[in-house]
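Structure first, then comments.
The complex appears here minus one protein chain, its other protein chains still in place.
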């Protein structure tokens, strides 16, 4: 059963399945390197084929260097009475991600510079990282901080920062042509559900369903990588072959209750931008916004040296909801329905990309006869119906210069109708798809 | 007396003359081939010089084949009592155009599939054709059909479908240059006044008046041809020389009481599109619409293999009035005033096309002195008048890249004023018209 045909019931079930995957991934402590990241990929790999690449610490990738690998076993703060006041076992966010190992006794005043809170949300734990500047720290709720008395504290971060590697993972599902659609999701954030377990779940189900479907046009390449450094490392390794990417989409924050948001590529008028806008604004009552160089890894794909046709799909964008990068981005913040809707939007975008080609009218001088080809069967003197109009539009506009979506929009006809007309004309040998 | 100068009184008279021509053509039974079509051209030829081409049945023209020639003598239905219940002598529309010959006795049930009515308009006879699928039929009013009793009927269609030819006609009126303006009207519809005796009459008067006028810039080529197959056959014969067509206009449905409608060419921004919009929207309070591949023979001229700069002028477009393709499109449906207004609009468009060239300023460095050339005679310190402004605009903008209409629109000046300024500057050898 193909995506477009899947009914509301099927998507409700897919939403519950995606949510279950989020639940499974939530407890794992991820970072941009390390075993939590690998454990995450293990979970995905039970559903889809993944190939992995390990890139050694110290490798130069453009202006950046792969950092030492970080792993953590435990982290806590005990008060003078031996009571454990902060414990990494309670929440992955309690430790500043990439904290260097430490074991020390400190007065509260000495500890304070290492403690991070969100005063405006006194029950939430913030998410903080320190990938590129060696330091250590704890994140805790403002209430926890307020409860700390003056006195000596013992702190322990049992982590390692040592030569190792950064892990990239890919899942490639071949299509009829080797030209690719790139689907990218960052996989480095610890226990944060919307950002970005939601997109990991949606991407995984997308790949799962596509692998079972009959081959379609484009090859799909899913990339799971740590934010920023992972995208940069992937681009560095794949620089010679990014020309195969015909369309791309960064997937992020796909589980919250907000409406879908399509963010255009740097080009602003790439095919993915027109398709994204068409699907998100029309079918999903979402919104579209122009590219800006702040956000997720579209920043790297759309840097001026690459300028790839890569847009971004989120629900509420990063930084525009209070729960962002805090412990409140939890299992209650994302819903099966939102995950299902995001999955459906992805499938609609991808289905449209698959058929939305430029075509060439093979009988371009005057109209060809449609009647003898079984395409047009009316008593003379009467007007054609919608399908007849779609046939005339596709024939008239297929000069190789504009694609079916542009034709549908100009003709003010449903895209699906226009795509069916094009298929019928290809079948009648009146039309040829251009590469 | 030239077109632009003709006053309201002259146009009223021209409208009556055009209406008389419609009246003369109305009784003839036309089709896409045959003697009715030739008789129609005979009428036109009494007013304007026509050259005719006969294209033999069976000739391949692009994807199409010239059909057998159709001629009809009589057609009727008699009831069991010998009463003639439908008779072609009463109205040309009573027989399905291109009906094969038939002589048979049938029960009403057997006859019904061959009978066509317009239930929503019970007094009107529909117009139906069957050019490319051999069949026969009658068209009648719903009231006539309702009056038929069960029983046997005798039907007779005394027609011939036999090898012959399709007739094309042209009238060429030379101008100063061999580049052409194409004016095209379909001439195949039987007793339907708006569609398209109106345009035949307007085109004929246009040619008549131009032939008597002093030579103007472009050569005008009028083509009278059957809809679809005629336009296709004409394009097939003239494929090598369509490059001479600088501007073109399909004329149709120019007699009804609705406002004028200019339909853009497929290019959308051809000179004819800008001129058509300027004249129709400004001087005639009409409307403009984008090209679509449904309508009249602009479909063939604007097929992607030709993509000619051919727009269309109608009053109410086909299919947007109830009387369309029915016996209600009769002599009462068209008016002398509407025909006169259409003629006047055509003449305004053609006059504007004639002068609307790209010009080159021959003294482009700084302003030339206008005073010594008698073009600008003001005491220093005072502002120039409208004509002075027009001179400055034409000089400043005539870099060969934009035509007078674009200059007039940018300057927000009347086109006629700008054209007079250009003529004065040409006269003063400060400006040269580009081909």
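Order of writing sets the labels: A and B. Residues in every chain begin at 1.
Here is the rule we use: contacts are C-beta pairs under 8 Å (C-beta built on N, C-alpha and C of every residue); 3 or more make two chains touch, one makes a residue touch a chain.
The shown structure was predicted, so the numbers you read here are calculated from the model rather than taken from an experiment.
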Which residue of A:300, A:316 or A:396 touches the chain not shown here: A:300
Of B:258, B:305 or B:384, the one touching the omitted chain in the full complex: B:384
Given B:90, B:123 or B:367, the one touching the chain that is not displayed: B:367
Contact set of chain A toward the excluded chain (per top definition): 62-64, 97-98, 116, 126-133, 228, 231-232, 235-236, 239, 266, 290, 292-294, 299-300, 302-307, 319, 325
Touching residues on chain B - with respect to the absent chain: 361, 363-369, 371-372, 379-384, 389, 392-393, 395-399, 410-411
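As a working rule, only the chains that are shown with their structure count from here on.
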Mean-CA-position distance for chain B and chain A (Å): 56
